[in-house]
Structures are given as structure tokens and as C-alpha cells.
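Report on the following structure.
Not every chain of the complex is shown here; the ones you see sit where they belong.
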Amino acid sequence: MTFEQYGNWGRWGADDERGTLNLLTPEAVVAAARCVREGRVVSLAMPIRGATSSPAPTTVPHLRGRPLPQHFMSVDGGDYAAGARAIGAGLRMADDALVVTPHGTTTHMDALCHMWSGDELYNGHPAGRVRSYGAQRCGIDKAGPVVARGVLFDVAGLRGVPHLAAADRIGPDELRACLDAAGTELRPGDVAVVRTGWPLTWQEEGPDGYWAGQPGLSADGGRWLAGHDVGMVAADNAAIGGLNERQLADEGLADDLHMILLWRHGVHLAEMLWLEELAGAGRAEFLFVAAPLRIEGGTASPINPIAVL
Amino acid sequence: MTFEQYGNWGRWGADDERGTLNLLTPEAVVAAARCVREGRVVSLAMPIRGATSSPAPTTVPHLRGRPLPQHFMSVDGGDYAAGARAIGAGLRMADDALVVTPHGTTTHMDALCHMWSGDELYNGHPAGRVRSYGAQRCGIDKAGPVVARGVLFDVAGLRGVPHLAAADRIGPDELRACLDAAGTELRPGDVAVVRTGWPLTWQEEGPDGYWAGQPGLSADGGRWLAGHDVGMVAADNAAIGGLNERQLADEGLADDLHMILLWRHGVHLAEMLWLEELAGAGRAEFLFVAAPLRIEGGTASPINPIAVL
Amino acid sequence: MTFEQYGNWGRWGADDERGTLNLLTPEAVVAAARCVREGRVVSLAMPIRGATSSPAPTTVPHLRGRPLPQHFMSVDGGDYAAGARAIGAGLRMADDALVVTPHGTTTHMDALCHMWSGDELYNGHPAGRVRSYGAQRCGIDKAGPVVARGVLFDVAGLRGVPHLAAADRIGPDELRACLDAAGTELRPGDVAVVRTGWPLTWQEEGPDGYWAGQPGLSADGGRWLAGHDVGMVAADNAAIGGLNERQLADEGLADDLHMILLWRHGVHLAEMLWLEELAGAGRAEFLFVAAPLRIEGGTASPINPIAVL
């Protein structure tokens, strides 16, 4: 008995809408679980900072002009301090609400419906099924949880810099060098976790530093990962590929990273991760878990991805 | 280098705010990962159905009177069908936003600040620090991801019924019987996953059936779990304990399940899980993972908890 | 110098998008102002009740299944009672946010883009310009404020009942009888304010009484008002026309009240007014003012319409 009976279109994980997450075979999941050696759990998410009557939300890295998360308390301890009555014999409670636009503002996972060209989504699904009611095809509810072997490509670490420069693009040679330096290899279904260090610019230079452009994968870097049948690419930049100072990708359609990975190859993407703690842990292989919220028809979900070392 | 440097109060995982999640020791995490045998991943979440211009949101189980999730598309395939211009050389995109009040409407995890009595939260933290800006103590951002051994207490299965009755309360004997039937035991740090089957009433009888009350743990059942040092209690009902037809707990303050578990013992709670698929899998032990969104000061987070079998 | 310079499409009040509001000529406005005799101001709006952690929002009449208003305080007096610091030398402030879906939940005014048939909005504007970014044609921002002579059609009063029955439909004869009883007449540009008394059922019988259907104008009643060149029709029911118990209009396309008034004749509509206080005032003519928020591309605006007696 599954929940889908309730829904008009909420099929969970139809194979032709799951892209490379189909590579997360039972065998791959078992192998991923075996990567757990130390038992240390590292969160790869930035905080969601939504106190709307303060500048707090603006202190978390985000793309310029995007609506920031808003977090509201509908009842809180202040109300009781001011005399609100307890429930029944003395229960007190706090309750809240969140308004969130995941792309560009949070650590999130893209659905396969997030980007396309022409009239078809990934795998030929009609783009016209992505409507105001949500995406009836390739929504984030179709992805399902990601449980896989994670492999860290610590590009900033390889170069010995805190973070790459805005104009840097990461190609196959550098990706290979990361694997060599770590003494590991990439297997089908792995999650490639790419560290540019770019979120550090927000701390060091403020928003203008972060908005000056962004480093990211080159088109060939993206193709190389797709060619290795990765299950997902997860990066600490905002768009997997690089961005110019207008926060746009410079590549043409054929070379756009979202087109290459998400649209053509059905590779799920996770963006705006926080990889500094993971990078300090000295582990290139780990169990990677990211379970997007089951938002029906969602183009993305905020996530709290984890590495279990 | 951690993200906390950005924040004014966003410490992640201060020990005295993490309650029983401190039981998730490295050893326990390693042991939990060893529960993975088949490599099958089961989501324990209900869908988040937020198409606001249709009755879809009302088809997912929820407590009466709570604001349901709202999901909006800020650009979608319909716009392009109607003539919207592509970005640059032909990129098209879908973008969206979610408004969510987790308690009572979604599969979610409670923060330790969610309920208390008097002027102190769990572990003596001052309730007055839970304000409109969010909870500065015991917020969901303090919990961190849950990676633990999960143990299924399939109470409905034990009784051989699709679901318990609204007035049923689950005590220690029945919890023990579940373990015996499954041939397993409960260890410190385990996540106790309790199945009442109650969400099925929404399908069978509609909202009025679901709102007629709810089965749940008895006070002694809750004490028994706390006494076994569980890391978390996760159930498919809405409040861990039972509810009467006014959707309130009948117990006095000393016996209230949230007071016993969340407030006194610091046991995190996850509610409104969907356990039907897990129950059908025939596995009482598994790797349980739930990674709440890092909502600073949040009283809860919607989650997509998973069982890796 | 107008604000439109800022916008890409925010023209305010293009004549062919304003429908019958074009009848609000300077002469008509001057005449309307002369209706002010007593200087009494009566609000015709229901409250917007959005305290989301309480059942308060469910106590205001609304259509079943619609998302109710949510009102959040982002800082409030409770925070200061709990120890929050004042700003500077002692300033304290309260701040808030509102989430609102106007149709079916609030006293609101419909934009001309709210309903249509085929591929064209009112006056031939292409329906495809109503996209996720908002309505580029016939949005509520195009309407402009309504300042007109208001004429009360107190149908419930005429019949001597607190409210009409759900199946009642109001035709030309009854509308004429209201004018006769009040000793007045209808002039081009007037706002026809139609009282059914239906909101009283919420008080008397609760939601189920309100949801049992709704009285409203008959198709001929709508045509009669359109034929008199009214500037707007404003009613205390939810859809100008009547509704059946499934909250749908029973008329065919040719006879649907929104099609007749909004779509064919460009007559703006205001719905879910609270007319009980006005009805008690004994005045059939007054200055009517409703100024919709300038929501660019909005399909409606919550309003607080007023009668100045």
C-alpha cells in the first residue's frame, strides 16, 4: 500500500523520471553504507536564516535579487512571558512557519524539471506538464532519497587555495587529479561532491564579493562526470557551472552545465552546499545521504545533505 | 571552519541542546550503517501537496484547522507555452516557492523547544529565549542529522489490524511484544518507529475519520522508551501520544507524552510518518536517517525520513 | 511623472483594460461625493483573521478548501516582555507579514483577468498574457480606485428575512423592487451593492450552513445590471451569482454571472462584503469607495470598501 493512491498525479519515482538516480541500485546502496568507518556525521547544509524583522537573512550566501527564506513564529516563549495562557494544565508550545524559494537561497536539490530547452524536459517528458499546479513530470517528488557513495573533489584543496577565483572553470584533468590525490576512483551511481570554496567569499568580502561571479565546472568537466555515470553532482557554488558578474552562465546552450547534466543526462544536481567542514575531515569517500522533501511537483527542495564518514 | 561564524546565535549542536541525539555516538552510527543488508531505500514521508488553487492539499492527512502547505510556481512550462521568452540562447526554467507550517500538516521532526511547562525548556534553557526571531535555545538547527539504528514497533501488525482504534493507547507490554515478535531488542540511541496505521483512516473514512481522535503511546509506553535511552521516537500518528476528538491529549501534565519525552528526557520526536511501505517490507531493524532542514530557531522541520533496509 | 516609468508592463488604467470603471467620469465622481450627507463612514469588509496557531482564521466566512489568510508577527511585545533589547535609546516596535489568497477568503475585488472563456480575456486581450509573473493585461493594477455613487439593493430586507435561501436567485423584478422601495434609481457608473444576508449563516449555522450553497443574482439579474451600465457589482455572497452545494455555479457558460458581467461587459466585481451595518443605516444611496491594492498583475485585491453616508 503506497501513498500514491491519494493523489491524482503523485507517482513516486517512475523510472523514466528519475534519471541517474536509477543508478542507486541495491548493490550500490549496500556498498555506500560500507563507506561508514568513523561514524562521524557531517552536515553539508548552510543554515536557513529567516528572522524577517532583522538583517539576519542577508548574512547567508545567496544569489542577488532572490527572495530570502522567511521564518515566522506563530506562538513563542515571548507570548507566555507577556501573559499568554498555557494549554490545559500547563503545556506551553512554540509553533512556526517557513516561506522558502529554494533555488539561489538555500542548500537545495534540483528536480529534473528545473531546466530544459525547447518543449521537452529530460527524457522527452512534455514541458507543458509543468504548470502552476506543479510539475506533473520530473518533479522533485519523483526523485526519491539519494543514498550513495560520496566522492569529494576538493578542487580548492588540490590547488592549495581557500577558494577558486570567479573565472575558474574546472575541467576533466583537474577532476581526475582530485581523484588521484585522494587515491580513489569514481564509480557509477556515486555522488560527485565538488568544492570550490566560493561561499567563503561571503565571509571575507561580503555580498559583493560573492556576487562578482562564481567558479564552477567547465562543460567538459560536466561531460566527464556524466560519462562516469555519476548519480548526482553536488557543489558548493550556486549553479554547478560558473557564473559571470551578472550571475548568468556564459556558455552557449550546448555547453550549459544544466543542459548537459540535468536535461540531457538526467543527472540530479545539488547546489549551495557547505563543504568546509567535510574538507577538513580528510575523507574523500563516505556515505552520502540527501532526502528531498516530497514536495509534489516541486522544482527543487531545500535539503540537509549529510556525509557519514 | 564552520558556518557558525556567520551567525549571531546559530551554534550547531551544542551538547546540552541536543538531548538524546547525543546518544548517536560514532560507534552507534557505525553499528547503524551495518543494518543495511538489502540496499533498499524506503521513504517514510507523506507527500507535501500544495497546489493552492485546487483541493489537492486537503487530500493529505492533517490536523483540523492547521494551515496546509502552499506550493507556488513562479515560472513554469505553461508560461513558455503561452509565449514567454527563453533565457539567452534557449534555456527554459521552472522555479517555485513553498509555504509550510510543519506541525500537524507534514511528516516532520520536533525541535526540543516545541513544548515545555513553566519557564524552562528541556535541560533548563530559558523559555524566554524562544521569541519571534526564532528559538535561540533548543531550535531544530541545534538537533543535527539523525543517523541511527531504526527499530520498527509495528503495533497494528502485531494486533493483526489495519490500524488501531482512536482510543487505543500503547503501553510497555505491547512495545515489548513487538520486539519479541520481531526477534530483536532496543539499544541506546535507537530510533523507535511506532506504527499505529492511523493515516489509513484518511483514505478509508476521509477527514472526519482521521479527526475522530488518534491512537498513540500511553504515558507508561513513553516512559518505557525513554528508559531505554532511545535517540528519537518516530510515529505515524500526529502527536506520539493519543488524541481525543477535539484533537487534544487527554493526559495531565505529568503524563503528557510531549512532556515526558521531549521536555523531561530530551527525546526528539518525529510525527506523521508514512509507515505502510516499511511495514510491508518485513524488516524490524534498519538504518534510519532523518536530516532536518537547518532552520535557525525552528520549532520543527518537515523531513523525508528514510529507512535503508 | 508617473510611476509607470519604473515598470516593464505596469501601465495604470489603460482605458481598454478598465471596463466599466471608465464610467467613473469626473462628473460621476463629483455627483457621488454629493451623496455624503451625514458624514458617517461604514466599512463593508469582513476582518482578515490570520492568527495561524489558533482556530481564529476558520471563524470568518470563506469558501471550503481555500487557503485562509495567515498573519505573522516578526517582532512583538512578547519579545520585549521576554527580554529583547530596545532599539537605540528605547524604541520598541512590532512588525508583521500577511499571506493572503483573496478569492473566497476575504472581502475582495476581482480583476477583469480573473475569469474568461476561450483564449481571450475581456475586450479581446490575449489570455496567454496572464502568466506566472502576473497578468500583463486586465490585472487589478489596471483597475484603479473606485469612487462612485453606491446604491444598496437590500434584497433580504425587501423580503423581510435575515438572509435569502441558498437556492434563491435574484432577477430584474426584485432588483427593480429594491429601487422602488428605496425611492431611488440606478445611473451609469453606479456601484450596485447587493445584500443577500448569506454571511449570517456562518454565525447561525457554522461553516456547513454557509457551505450548503449560496443565493445570488440570476443571469437575467446580471444582464439587467449590465444593461444599466453599472460601474461595479458588489455583493455579500462569494460569487455574485449563486452556488450549489459543491460551491459551483449551476449556470451554463452563456448564463454564468462572471461571464456576463466580468468577461463580456467588463463590469468589475467585489465579493464577500459585510453589509449588515450598512443595511441597518437606512440609506440606499451613498458615496462608495474601494481602492484595490496596486498589485501588479493581480487577479484580485483584498479591499476594505467603504460607504460614506
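Every chain is named by a letter (A, B and C) in the order it is written, and numbering of its residues begins at 1.
One rule holds in what follows: a residue touches a chain if its C-beta (ideal position, glycine included) is under 8 Å from a C-beta of that chain, and two chains touch if they have at least 3 such contacts.
Please read all numbers here as calculations on a predicted model, not as lab measurements.
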| item | value |
| --- | --- |
| Full count of same-sequence chains in the assembly - 3 placed in this view | 4 |
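What we mean here is this: only the chains that are shown with their structure count from here on.
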| item | value |
| --- | --- |
| Label of the chain whose CA centroid is most distant from the centroid of chain A | C |
| Whole-Å gap separating chain A and chain B, where each centre is the average of the chain's CA atoms | 22 |
| Gap in Å, rounded to a whole number, between the CA centres of chain C and chain A | 43 |
| Separation of mean Cα positions, chain C and chain B [Å, integer] | 41 |
| Multi-chain contact residues (two or more partners), chain B | 67, 73-74, 76, 78, 99, 101, 128-129, 131-133 |
| Residues of chain C defined as touching chain B within the complex | 52, 55, 57-58, 65, 67-68, 70, 73-76, 78-79, 82-84, 99, 101, 128-133 |
| Residues of chain A touching chain B in the complex | 1-3, 5-8, 10, 12, 24-30, 33-34, 36-41, 43, 45-51, 53-54, 56, 59-60, 67, 69, 71-74, 76-78, 80-81, 86-103, 107, 113-119, 121, 126-135, 141, 144-145, 147, 200, 202-203, 248-249, 252-253, 256, 258-259, 274, 276-277, 280, 287, 289-300, 302-306, 308 |
| Residues of chain C touching chain A in the complex | 51-53, 70, 72-84, 95, 97, 99, 132 |
